[in-house]
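What you see is the complex with one protein chain gone and the rest in place.
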Amino acid sequence: MNLVPEHLIIAPVLIPFIAGVVLLFFEDRARSVKAVVSICATVALLAVSVMLLRMAHTEEDSGRIAVYLLGNWPPPFAINLVLDRLSAMMLVLTALLALPSLVFSLARWHKAGVHFHTLFLLLLMGLNGAFLTGDLFNLFVFFEIMLAASYGLVLHGSGLLRVKAGLHYIAINLVASLLFLIGVALIYGVTGTLNMADLALRIPQISEANRIMLESGAAILGVAFLIKAGMWPLNFWLPATYAAAPAPSAAIFAIMSKVGIYVLLRLSLLFFGNTPDFPENMSLEILFYSGLATIGFGTAGVLASQTLGRFAGFSVLISSGTLLASLGLVHNGVTAGALFYLASSTLAISALFMLIELVERGQNMASNVLAVTMEAFGDYDEEMADEEIVGVAIPRTIAVLGTCFAACAILLAGLPPLSGFIAKFVILNALFNPDESGQAHLIPATSWWLLALLILSGLATLIAMSRSASARSGHRRSIPPCQEYC
Amino acid sequence: MELILSLGIGVLVGSGVWLLLRPRTFQVIIGLGLISYAVNLFIFSMGRLVADKPPVTQAGTRIDPAMLADPVPQALVLTAIVIGFATTALFLVILLATRGLTGTDHVDGREPD
Partner (left out) sequence: MFAAFAIVAILYPFISEGEVLRSDIEWLPAQGLNFTLRMDGFAWMFSMLITGIGFLVVLYARYYMSPRDPVPRFFSFLLAFAGAMQGMVIAGNLILLAIFWELTSIFSFLLIGYWHHNAAAREGARMSLIITGTGGLCLLAGLILTGYIVGSYDLDSVLAAGNAIREHELYVPTLALILLGALTKSAQFPFHFWLPNAMAAPTPVSAYLHSATMVKAGVFLLTRLWPVLSGTDEWFFILGLAGMSTLLLGAYFAIFQRDLKGLLAYSTISHLGLITTLLSLGSPLAAVAAIFHMVNHATFKASLFMAAGIIDHEAGTRDMRKLSGLFSYMPITATLAMVASAAMAGVPLLNGFLSKEMFFAETLGQHSSSMLDEMLPYVATIAGAFAVTYSVRFIHTVFFGPKPQELPGEPHEPPHWMRLPIEFLVLACLIVGIIPGMTIGPYLHTAVTSVLGDRTPQYSLAIWHGISTPLIMSMIAFISGILLYLILKNYLARCEDGPPGLNRLKGQHIFDRMLVTLSWRWARWLEESFGTHRLQPQLFLVILIALIAGCWPFITTDSSFALPSLTGIDPVFALLWGTGMACALGAAYQAKYHRLAALILMGGAGLITCITFVWFSAPDLAVTQLLVEIVTTVLILLGLRWLPKRVEKIDIASTLTAKARRLRDLILAISCGSGMMLIAYHAMTSAPLHDSIARFFVEQAYPEGGGHNVVNVILVDFRGFDTFGEITVLGIVALTVYALLRRFRPAPDSIDIPEQQRRQNAFDDDHPERNIGETVHDYLLVPSVIMQWMFPFIILLAVYLFLRGHDLPGGGFAAGITLAIGLLLQYLASGTRQIEDRLHIMPIRWIGFGLLLAALTGMGSWLSGFPFLTTYSTYLEIPLIGQLPVATALFFDLGVLLLVVGATALMLLAIAHQSTRSYRTRTTESAKTGEET
């Protein structure tokens, strides 16, 4: 037995754990040591994730599924970890987000409070565990690790705004955790197992009376995940929390809402995979329409947000809504596009959270509000004639920032040539060519809705971004102009 | 017996939900406490109710699983209790922090108008 690749599956959980725990033994002042350790751990994590992805990816179409039996107990009984291409992709994505967030935090944030690195690494552990585990209750435990660490990271550095947003965040997620428990308990009560693969086998054989309870349990469980995924109307905490969280925390939180979606995808395959005529099809419909509502709400929020932080928070909602609606369609092509969209939008939003802090560092909050009022009253300064018609050179750092900001904007709005466009295109294309032949079938009304909302949300992002771009350069002369389009 | 226990769970949940919807942080934390009792009992009850047969095996005797209470929900409840304890403690502290920073114990951090 070749041991190393076998045990590699658990490495994404253990690496951050051990690194995080070891950091507890250092004095809080030994920041550079802590930074080095956690960076090394994250780099290792990235390497391992990529190796796992290579392991899971095979030339054949199906990919490879690897199972790691914890405690060496036979499969359905104890906990196991399951690696397939989807989970491997999420692992890589997590590590990819983690590394820049961590590096970013070294500039300032990790000094704002104690144990930042430990909390951050344990958050990674929770995320990776949630992606890997093949056991329903173990999923709960990893969700809790992730959430507990995220509570710590939201509150990192304390402060009025953070504590207020944190209170709401924690209260709602505690309720969600209780719902999670109720759902898991019900499912165990009627199936007698917690292993996800085993569940898929047992569900079709369940008696009619028990099926009702199973459905009830699954629905409650679903609500818990939808809260995490940020579905409207369960998502009002999200923009406030993400906007209030320290930038590096918010950057890694970008993937947290995706965990809910990942689990929904996983479980919906489990529950509905074998029995296509399962009456829960209605729940998929609900998923789709609530996804649309989420995009709609996110769009309104993006337009209405006066600070960039809230803007980014609402972008998370748009991204979640798009994913939920795509999943609700249960269509392979759309799901493929949605997964691509997941990666692209997560990275963009994460980058945006960090950029926002840099961009906002040198300017007063009022200028954002100003951009809107300027629109409202239409009083442009008639300075055109007086302005010297000579370009102003842009400082290099600002130019770099501006380019990044513009790239994020283009990604989120889904404009070509960046991946946001490709993702949206793949979703739409699959929507309108479901059987790949492109002939003779009707387009359902749902597709039109999704099309309209996708385009509308992109447009709203564009408007909001260009508004903030204008605001950013409506600067006082003393501050170097932070110019987005250069 | 099942009736009484489910009634109890129902009352705990009802009181807890009522408290969750109240505006004071202390009410919310008590509500969360009550609901977590209910949830623990609920998980526990999924193993069906068995009196006087704790899942402890005797050395040397033949083991009959049907003769013992279901140990799995118990193990789950133990984990849930610990996690519930942790989160209650956290909520308590953030409650205190909010109170300290805002001067009020309202859940929104400011008194309603």
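Read from first to last, the chains carry the letters A and B; within each, the first residue is number 1.
Here is the rule we use: a contact is a pair of C-beta atoms (placed from the backbone, for glycine too) under 8 Å apart; a residue touches a chain by one contact, two chains touch by 3 or more.
Quick caveat, the model's predicted, so the values are computed rather than measured.
Residue-wise, the contact with the chain that is not shown comes from A:Gly301, picked out of A:Pro248, A:Gly301 or A:Gly321. Among A:Leu91, A:Leu106, A:Val190 or A:Ala247, only A:Val190 touches the chain left out of the display.
Of the options A:Pro12, A:Gly328 or A:Gly458, the residue whose C-beta touches the omitted chain is A:Gly458. Residues 1-27, 29-31, 33-34, 37-38, 40-42, 44-59, 63, 65-66, 68-72, 74-75, 77-79, 81-90, 92-97, 99-101, 103-105, 107-108 are the ones on chain B that touch the missing chain.
Criterion: only the chains that are shown with their structure count from here on.
Centres computed as Cα averages put chain A at a distance of 29 Å from chain B. Those residues of chain A that touch chain B in the complex are listed here as 137, 141, 144, 148, 151, 155, 158-160, 163-164, 166-168, 170-171, 174-175, 177-178, 181-182, 184-186, 188-189, 194. Contacts from chain B toward chain A in the complex involve residues 20, 25, 28, 32, 35-36, 39, 42-43, 46, 72-73, 76, 79-80, 83, 86-87, 90-91, 94-95, 97-98, 101-102, 107-109.
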